[in-house]
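With one protein chain held back, the other chains of the complex are shown just where they sit.
Our next item is subunit A:
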Amino acid sequence: MTIRSILVANRGEIAVRIIRAAKALGIRTVQVHSAADADMLAVRLADAAVDIGSPAPRKSYLNIEAVVNAAKAAGVDAVHPGYGFLSENADFADAIEAAGMVFIGPKGEAIRLLGDKVAARAVAEKAGVPTVPGSDGRLATIEEARAVAERTGFPIMIKAAAGGGGRGIRVAADLADLERHFPQASAEALAAFGDGGLYLEKVITRARHVEVQILGDGENVVHCFERECSLQRRRQKVWEEAPSFLLPAEVRARLCESAVALARAVGYRGAGTVEYLYDETTREFYFIEVNTRIQVEHPVTEMVTGIDLVAEMIRIAGGAPLSVRQEDIRLDGHAIECRINAEDPERGFMPAPGTVSGLTVPEGEGIRFDTMLYEGYTIPPFYDSLIGKLIVHGETRATCLERLKEALQGLAIEGVATTVPLHLALAGDGNVARGAFDTRFLEQWLETEFAGKAGPTAEVA
């Protein structure tokens, strides 16, 4: 069916992004919002808006019944879940489809399969994708865990089968650690995810986080090359790039092909991301997980491939075949995204909700700013601190970095503290310029380099 109307089941910048893509396709948009979000930009841009409940996410954006009822009442053809919230909730996808609407994403069964980290690992292995050395599926007892750890060595990660996105992970440095953490981790996973299942993965000590963007229409699968997302704080990405510029061409080819093989094995439909750890010294990559939704950092891929991923998701959900063939997808230049959060990097990243009194957005060739901000908008305290993403494209990584510095200097968000000063410091850092970083770089750099630079009188840009 052709999709003529969409309900946006999300908030913030991604809701704005989805509405813009829908409008470009001539699709009517209905935006849900909590009581705290009646003034948000997506509500203003959408053709209609529906209040679905009180500010707490589980009473609004995580409330399946409220969202499904809003979609039914609005009479939309389809629902776009964005990222976070219900985007990887298979029951939600099923409920939307059961109500006769299209869920813009994979089928519930694919979300369920790939969302179970142990099952996803098995799918990857079957498709010939290398996985991190660890347990063969779920572990029932501490004795089994001990046997795996003795084979792989330490340090080792204890992961929740139902976790993901950096949640439900503990690291054991030795056997005593493992014996202490294992029962706690199981109890914690049961409380947090309703599933106490655990598995083990060896810690790859010096690794980059690379991930491959895939698109599938249920029959064919293509990749849109990879992203480099090693700059993380507390397992949350801070800065992302496309491509992973130090990756040897031969490794890139194997990596991207492995993601396609995995997606093909499950008849993947929609946009997805296959995440890996890459060990530069051995040139080995290891599968971590699949995200069955659009990612925060999708714009860097759009900037280097020219593909509108959100529009493609909508077209595929409407039953269209992929609009691109693999041989048509080429890398053009380099792109970097900086996540701008309402947090004060000079005060331990203290959250900084509040009213935006002034907003100046840089413009120019290769510069894109995805945001939900406008002058006078009050950022509510109830949700994620992401308020915008500055994305810059350049012919080479060096020109991209130069352009990024200028763009960051031209971005002024007044009235609230933001992470712009952090990004300015990163953009000017020698290690970042050389690409000499792994997933542990940023936290260390924050303690040594950034703590020294950040003066007590530093102005908020």
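Rule of thumb we're sticking to: a residue touches a chain if its C-beta (ideal position, glycine included) is under 8 Å from a C-beta of that chain, and two chains touch if they have at least 3 such contacts; residues count from 1.
Quick note on the criterion: contacts and distances are computed from a predicted model.
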Omitted chain, identified by the protein name its UniProt record gives, among "ABC transporter substrate-binding protein", "Hemin transport system permease protein HmuU", "LrgB family protein" or "Biotin carboxyl carrier protein of acetyl-CoA carboxylase": "Biotin carboxyl carrier protein of acetyl-CoA carboxylase"
Omitted-chain contact residue, chosen from A:384, A:406, A:429 or A:449: A:384
Full-complex contact with the absent chain, from A:41, A:342, A:373 or A:390: A:342
Subunit A, residues in touch with the chain not shown (by the definition above): 36, 54-56, 191, 342-343, 351, 353, 380-385
